[in-house]
Structures are given as C-alpha cells and as structure tokens.
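For reference, the structure discussed in these notes is given below.
This part shows chain A:
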Amino acid sequence: MTFLYVAYAATWIIHITYLGTLVQRYKRLQREIEALQK
Partner candidate 1 sequence: MSLAAITRATLAKDLRLEWRSRDAINSMLFFALLVVVVFSFSFDPNAEESRQIAGGLVWVAFLFAAVVALNQTWARELRNQVLDAFRVSPAPANSLFLAKALGNFIFVCVLEALMTPLFVVFYKLRALGPAWQLIPVAVLGTWALVVNGTFFAAMSIRTRSREIMLPLLLFPISIPAILAMVNATTAILTGELSAWFWLVLLATYDVVFTIACLLLFETVLHAE
Partner candidate 2 sequence: MKRAFPIFAVLTALLLSYALYEALVAAPTEKTMGDVQRIFYYHVPSAWTAFLLFLINFVASVVYLIRRSHTADIVAVVTAEVGVVFCTVVLVTGPLWARPVWGIWWTWDVRLTSTLVLWLIYVSYLMLRRFSTSSQTPLLAAALAVFGALDVPLVYFSIWIFRTQHPQPVIGGGGSIDPRMLHILLLNWVAFLCFAALICWSRYRLERLRREVEETQALESLLEPRSLR
C-alpha cells in the first residue's frame, strides 16, 4: 500500500512547499523594509 503513503506524503510536501514560498517572500519583504528604513 505504498500508494497510500505516497499520497499522504505528497499532500504534505505540496503544503510545505507552498508554506516555504510564503516564508521566502516574507524574508524578501523584510529585507526591502530594512532597505527602506535606512
């Protein structure tokens, strides 16, 4: 029943990847905010 585990794993990989992109975008924004504050 590897399909079952692959399916569950895939679900979380997709979600974590998306959250990762959110974190990346947030960090980039923080850098821009710092640049603005200078």
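On how the list was made: all candidates are chains of the complex that A comes from, given by their letters.
As a working rule, a contact is a pair of C-beta atoms (placed from the backbone, for glycine too) under 8 Å apart; a residue touches a chain by one contact, two chains touch by 3 or more; residues count from 1.
Not measured: the values here are computed from a predicted model.
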Candidate from this complex that touches chain A, chosen among 1 or 2: 2
Touching candidate 2 in the complex, chain A uses residues 1, 3-4, 6-8, 10-11, 14-15, 18-19, 22, 25-26, 29, 32-33, 36
